[in-house]
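The complex is shown incomplete by one protein chain, all other protein chains being positioned as in the whole.
Each chain gets a letter, A and B, in the order it is written, and its residues are counted from 1.
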Amino acid sequence: MSEPATLVTMELMGKEYRVPSGLTILAAIEYAGYKLVRGVGCRGGFCGACPTLYRREGSHRIFTALACQTLVEDGMCLVQMPFVPVPTKPYDLHGITPQPTTLLRFFPEIAGCVACNTCTRACPQGLPVMDYIQAALRGDIERVAMLSFDCIACGICSSRCPADIKHYAVGLLARRIYGKYLVPPSEDLAVRVSAIEAGRYDAELRKLMELPLADLRARYEQRNFETVAEQHRDHSATQRYNSPMDPVDYQDELEGV
Amino acid sequence: MELIDGYPASMRESIALVERTRPARLGRTFPAMSLEERKALLLGHHPDYQAGAKRPLRFGPSKGLLLNHELADLFEARPLVRPNLDLSTIDADVDLLVIGGGGAGTVAAIWAVQSGLDPARVLIATKLRHGDSNSTMAQGGIQAADRPEDSPVQHFLDVMGGGHFTNRPDLVRALVSDAPLIIQWHERLGVMYDKDSQGRFVENPGGGTSRNRMHSARDYTGLEIMRVLRDEARNLGIRVIEFSPAIELLGDESGRVAGAVLLNLETRRYYIVRAAATVLTTGGLGRVHIQRFPTTNHYGATGDGLVLAYRAGAELVDLDAVQYHPTGAAFPAQMAGLLITEKVRGLGAQPLNRLGEQFVFPLEPRDVEAAAFIRECGERGLGIPTPHGICGVWLDAPMVDLIHGPGTIRAALPAMYRMYTRFGIDMTRDPILVFPTLHYQNGGVAADEHGATRVPGLFVAGEVMGGIHGKNRLMGNSLLDFNVFGRRAGIAAAHYARAHRPGRLSLAHVAEYERMLREAGVETTRTAPRILPDYRGKEALERYLDVPV
Partner (left out) sequence: MQLAYYPGCTIKVSAREHERAALAILRELGIALREMPEWNCCGVVHTLTGENLIRQMAPLRVLARLRQQGEREAVTLCDMCFNTLARANHLARTQPDQVSALNATSGGGLDYDGAGEVLHLLHLLRDRVGLAAIRKRVRRPLRDLVVYPYYGCKLLRPTGIGLDDPEMPTLLRDLMESLGATVVEGSLQTQCCGAYLAVDRAGLVTERVGATVEQARDAGAGAIVLSCPLCHFNFATLQPHAGAPLPVLYYTQAIGLAFGLDPAELGLDDRQMEALGRAVPSQALHDLAHARGGSA
């Protein structure tokens, strides 16, 4: 360590530990001597495995956070929630006809939402959770899909909800219905899939596979590059980003070594 | 520690220098290196070329393969179970065992059921929660040649060249030909890809690709795919057992793989699974911290599958090349190692040293760029030290808005912007600190285009499988590969399972492995698989460092 960090005191499941400031809650727990099995996953704010409840000095509130995304603070009194059970009855997405009452039918408990907003306040992703539950209640599937998209299924909202709603499961079903039924399928894709199934590219691919290395390399070097998509035109530098020099043609080094 | 807008005073001094040199740097970019210079830099500073960083594998089917010490250590380690373990009580007897509940594993299980296996006789065993995996972390996108101006042939060329033509062509053919089928399957599962109102995909460029074919779901592409797959598997009634990593494969008397020994991480009990077929999808190895690098990978990415498969007799390919991404976050500590997308440099942000000087062309190839950062922090001593003891170089993010106009960062890099904002740093006003980070495994267990290894009954898919990307993977091809080969392996394993019944369970291959260890003169108390990294005590700090605390 180049310079000793100041130490803070945290209370983890009733025991006090002195840990360096500037660590995430996750790293602080490990620093304190725990080898985590539960309560950790991606360590990068994507998987929702590390929901944490804590209180701070000078406030009566319970705060919620992702342990991997939040700094430890002096006087924090915390516990990890390894798991928030959100079992759902199996459904067959492929047999659903989306209707305003679809979400309500699968999750009747959303009608019990008292609009207390606790879920929104607790969500570590900062999502308008109450609003997507309310949108679900009134059958606005698209809105649920949009508002809930960044959900990482940490379950914090469900652990705090007085109406015992399974928020992330509601969001997930809405998104799948939206993706499958409410967005049109891509026509280009369908055309390409039939071409592949008809074996349209087989011969050419086989030819490439049989090409001597030098010829294949020549084909590679002669590739023409698509001009950058319309919407990126004003970002001249993205053009570079899509250029042949980045990031891989370092065959020279590889061969030389 | 006192922070001023997110940075400590010590780092603020350097930021002042960055600000001072900024006007003069606008429009003046450090020149790109000549091939000679690149070679010298790589040889001198890239982790892959460090003398003494690697050693050859001393035994087994891939004897002689050059491996980083940390990786070689995994193979030169004692098994966790004794060969004489009592296998008479079988805890689960299934048709298909899938080891690893990430992307590849979940896809394999779903397709095995689609191919006719009874979901109640398919078991996914995974180390953490179902879905806690590298798959969930992928942001950028997934490649598939589905636009009229693109084709699987073009995709094939890009993949081969990207891998320096070391890829296995039949695997690449499978990858590019199945890609559109996979995207269509996802469409039907309700994956919410970014689309316009006509249903056309928004497709972006990616490093090393000659066409725009990166499909994405905002900045959460992997998360979106993974949660849909998990939901589908659940709805199909596929059994999942969490917090139960496989610690050894099981064989039978005819030399087939016939299941695995799982370890319940909470009760510390073994759980014996007998299976007619086994698919290994344990993902990558970032948490092995090769050469002490931080990593972008999830907590369970410890390369277990490589060890398990090798002990069972499978072959390894291309494991000599691991992928370092030049720009992992170096500050603040809670972001250390996390991926900073290449796009930041693509949009004009220059890498700078402590004095606010440019020292490398911003868009050198990934390995060259990484080596230059390492040289600046190491030999030249011009890195910016952090309070947590690591060094990094600046990426002058505010230049993006200066070049392209205010608001560009928020529009083009929303996830980055959000992530830094969370930790009190405004990247539209201040530079961000980066250092190379361990990103991807490249090689892995050798298999054919149906994921079948040379050991009967053992299939692989996903990051643990090698040969698809050769020595270097392009962005967007591994989300694709876990789907393509997960599906193929699932189907092939289902067929295999219907045709074969496992015999008497055996750990003879483990005894054999121990014999090879002895014969090669390996004496160690190390054990493998590693299962989880240990970050207790000072390791909690040390893992951010490239020198021991």
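Here is the rule we go by: a contact is a pair of C-beta atoms (placed from the backbone, for glycine too) under 8 Å apart; a residue touches a chain by one contact, two chains touch by 3 or more.
Only a predicted model underlies this, so the values are computations on that prediction, with no experimental measurement involved.
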item: Touch partners, limited to displayed chains, of the chain removed from view; value: A
item: Residue, one of A:A111, A:A203 or A:A218, that touches the chain absent here; value: A:A111
item: Contacts of chain A with the absent chain, listed as residue ranges; value: 61, 100-101, 104, 111-118, 121, 128, 130-131, 134, 137-140, 162
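Note that only the chains that are shown with their structure count from here on.
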item: Where chain A and chain B are represented by their mean Cα positions, the distance between them in whole Å; value: 16
item: Sites on chain A touched by chain B in the complex; value: 1-3, 5-6, 20-24, 27-28, 30-31, 33-38, 40-47, 49, 68-71, 88, 90-94, 145, 149-150, 152-153, 172, 175-181, 183-193, 196, 201, 204-205, 208-209, 213, 216-217, 219-221, 223-226, 228-229, 232, 234-238, 240-242, 244-254, 256-257
item: Complex contact set, residues of chain B against chain A; value: 1, 35, 38-39, 42-43, 49, 128-129, 131-133, 136-137, 145-154, 156-158, 160-162, 164-165, 169-170, 173, 176-177, 180-181, 183-184, 187-193, 195, 197-201, 203-212, 217-218, 220, 222-224, 227-228, 231-232, 234-237, 243, 265-266, 296, 298-300, 332-334, 338, 342-343, 346-348, 363, 365-369, 385-389, 403-405, 408, 412, 419, 422-423, 471-472, 474, 532, 534-541, 549
